[in-house]
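First the structure, which I've put down as structure tokens, then a few questions once you've had a look.
With one protein chain removed, the remaining protein chains of the complex are shown where they sit.
Chain naming follows the written order as A, B and C, and within any one chain the residues start at number 1.
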Amino acid sequence: MISMIEFTDITAWIHSLLLSVLTPTWTYIVELALSGVTALVVLLVCVIIMVYMERKVAGFMQLRWGPNRVGPYGIFQVIADVIKLLLKESFSPNRADKVMFNIAPALALCVSLMALAPISWAPGLTMWDTNIGILFITAISSMGVIGILMAGWSSNNKYSLIGAMRSGAQIVSYELSAGLSIITAVALAGTLSTNGIIQSQADGWWILKGQIPAIIAFLIYVIASTAECNRAPFDLAEAESELTAGYHTEYAGMQFGIFYLNEYINMAIVSIIASTLFLGGWMPFHLPFDYPVVQTFNHIMDFIPTWMWFFGKMFLIIFFMMWFRWTFPRLRIDQLLKLEWKYLLPISIVNLLFAAVIIVLHWHL
Amino acid sequence: MFCIGIYSSLKKTGELNLYSSLQEEKLNIKPGSNGTNSVKLGKCHLILAQKKIKNKQMKSLFNYIKEVIYAFVSLAKGLLLTLRYFITIKKVNITEEYPNNRTTTISVKERFYGEVVLPHNENNEHKCTACTLCQMACPNNSIQIISKQIETEDGKKKRVLDKWVYHLDSCTFCYQCIDACPQDAIEMKNSFELSVYDRTKLIYQLNRPGSKLKEKPTVKEQQS
Amino acid sequence: MENQPTPSPTELRTEEFVVNIGPQHPATHGVLRIEATLDGETVKNILPHLGYIHRGIEKMTESMPYKQSIYLTSRMDYLSAHINNHACSLAIENALGIEIPARAKAIRIIMDELQRLTSHELWWGSCAMDIGAVTPFFLGFRDRERILEIFEANTGNRLTMHYIVPGGVMRDVLPTFVSDVKELLKKIKGYRHEYDQLITGNFIFQHRTQGIGYLSKEQAISLACSGPVARASGVSCDVRKHYPYDGYEKLDFKEVIDYGCDNWARYLVHMEEMTQSIHIIEQLLDNFPTGDFRTKIKGIIKLPEGEYYQRVETARGELGVYIVADGSNKPYRMKFRTPSFSNLGAVKPTTVGLKIADLMANMSTIDLVVPDIDR
Partner (left out) sequence: MDVKKDFIPEFEGEAYKDDMGRTSFIVTSVDAVANWGRSNSLWPLSFGTSCCAIELMSTVSAKYDWSRFGFEVMRASPRQCDLIIVAGTITHKMAPVLKRLYDQMPEPRYVIAMGACAVSGGPFYYNSYAVVRGVDNVIPVDVYIPGCPPRPEALIHGMMTLQEKIKKSKAYVIEKPKKKKENND
């Protein structure tokens, strides 16, 4: 890494600046708040880009332009939507469980934001650099369903209830194969820490180094995480042609907006994890060979800044999820569960064994 | 021959597939004698189901893997199509950007029925004789012809058009008024930008103030 | 329902609940209300409620002259407006004993088949959308819009035309009509492989339709189903073959019959019918007759006293027009036997016992148009 301004420099500078003004305890607290706010802002900007991207991708795949009249190329479209949603009347239905109804979107949002903590954004830029980062994320992400279940149950609407129950069954079962494919990557890297996993890919990403098991695990992770985000073709929880709007049928205004936001935040997190595990996070593209040509190539790759790698990979996987959404028909609930229990789970178990063999025999590059 | 054609097309589209036990049962229904010219797609189903039964007798693991691969291939085909659209959007895009193309490429056809008009010539004359045939032809009373009696110069009483009231709000553009008009006095115009804030503004008076009936040209004038 | 064994006391029992699907629901394609009794995800019973779009068309025709009442029929099954007008016009012409010019017949059949194409293309898109894929909807509309351009240029309306009138057609087609349609068919044929690529060959779609929504031949006959729904159950019921009208007897086309009885069979029948429609139009275009487009008939039509029945094949099945005339210029009674109404009966036997998502798939392949049910 040459001559680029590193995030570590910036954080160190902020740290010293704060220390010169405040006591160490206050410094710590202020840094915590700062990092949280920064992550949130970055994520919200990402979400706005993603919503815009979704509408454009959908448009382009359907032979039309998508939003292009609000601002140049329609870039202010999402901002107009946000303003409208913020100013919209929001209320809870008469016979709903008011407390749960109002808590549910906030809870769903909190849970998905919690998963941000151990994510490694750039070299040295992690909110909580713990040695069990991936474990923490898997634990948190399975809690996301609670918000959906609360929303569905408290709305006092049968569509919402069916949607929430579907979502519950779906997320609980798809956690398994997502978890198993994460374990494959973790076993290859030999660590649970996000930074450690990324560092282990310094000479090449796991999707290349880990041979076939890594590729299969990556595919399974993308499928399972699409299901976990309730995205089409697994969007049974809000299947529009069946359940009008699923678990958020009764939500209006910004409460609905939060669910909308939540879906995109989940997508972002899932794709960040996928890129961390299999595509090397912020790590540039390196080839694991010792020829001078390859060395030069690796060197050139280092010139591309890490944040570009990070967001490039993230948006690539998000594009994949959008691509699926605008191509495939929706599965039925029994097919969805069959896919998990009869196909993805056995395949990922066999795959994990296969990966274990490779790791034991040191076949990975 | 036709049957074989369909079968091969199905094969191409990857129809060889799972059949539930339900469908295997119902294959007992034999194709009846429905004449020579009916397409018996059912035969294809029979062939496919027999293949399926054969496949079942083979190793099930092989089937399992085959199914997974088939699923991936069939989904990838769809993905490729949408990706092709995504990449070549500038070529395949068919959007007419309406408010921008109002003056240029808008594809409103000449015959499009937008609203009924009563054309006036430069002397503020129209051809309507207030015969009310259009009013009678109109299925839902969208036309009201209000006529008045006037005395012409030579003392005769004559019925002329006073108001040609057109209810655009209930007009259904069935063309029957124009079909019924013996004078070709009314026409359909292909305008469509007719939205309003107030329903009462959709009731038009088609004859302009001060307009009068166009005199029929005499034989001399017609020749010239 | 009756086949289900009663659960033993030790067995797990769940509570059934009723969900009202509609009148405003994206899957009902209109304002049909379906009262579905669900046990979890499984549909136990279905009760359709009609009348949310009952406009009294049959009653209205009694107070309208024959000429005027035809235009109401295009509001019944608006996706086959031409064919509805055709049925009504044929009934009146048969009663009056008028022979219409060859050119009018050719135009009528071309318009009917183009209308069938538009309807099936819209059906294809919305069927895929009910199953969850959105992009096919746009592809279906892309091709449909091309046909609508021809409608607009020749008939003046895009959807609810009043073009086929007693005696022929309202206006002559444009001089460029034949070349336009030829070009159109070439384009539509070129797009057919995309349909297969995106939906027909799709693994998920096949699994959502194959073996789902079983309607046996006996059921189809006893429910008086017609059109693609009945033909997918092995019933030969194409009116164009059995009771040909306006020159269908001279044309070479096949009645599409499938013995699959499920959603997939209905899907295949629809797709194959599109091919057949294109084939029919091509035959007519090759020697498109010249001459008059309309026989002059009196301004006020008075049918002789008696009963008249005319059936045609719409995109959804058999449409029957039954007129009781009392000698005046208004019918004593006009009754429409609409295909969607009979086909609606197929929703319950196909769906009971399946999942709620299958209800939407069945309803979309049965291809209901709600104003056609209620009239």
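We adopt the following convention: a contact is a pair of C-beta atoms (placed from the backbone, for glycine too) under 8 Å apart; a residue touches a chain by one contact, two chains touch by 3 or more.
Please read all numbers here as calculations on a predicted model, not as lab measurements.
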Omitted chain touches shown chains A, B, C
Which of A:T249, A:N266, A:T306 or A:N351 touches the missing chain? It is A:T249
For chain C, residues touching the missing partner are 23-26, 29-31, 51-57, 59-60, 63-64, 71-72, 75, 78-79, 122, 126, 137-138, 141-142, 144-145, 148, 158-160, 370-371
Omitted-chain footprint on chain A covers residues 55, 58-59, 62-70, 74, 76-77, 79-85, 87-91, 240, 244-245, 248-253, 256
Hidden partner sits against chain B at residues 93-99, 102-103, 106, 108, 112, 114-115, 139-141, 167-173, 189-199, 202
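Throughout what follows, only the chains that are shown with their structure count from here on.
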Cα centroid separation, chain A vs chain C, in Å, comes to 45
Touching two or more other chains in chain B are residues 75, 78, 81-82, 94
For chain C, residue numbers touching 2 or more other chains are 135, 142, 198-199, 202, 204, 207
In the complex, chain A touches chain C at residues 58, 61-64, 158-159, 162, 166, 232-233, 235-236, 239-242, 244, 326-335
Given the complex, residues on chain A that touch chain B span 57, 60-65, 323-324, 326-328, 343, 347
Interface with chain A, chain C side, in the complex: residues 17, 19, 25-27, 38, 41, 128-135, 138-139, 142, 198-199, 202, 204-205, 207-208, 355-360
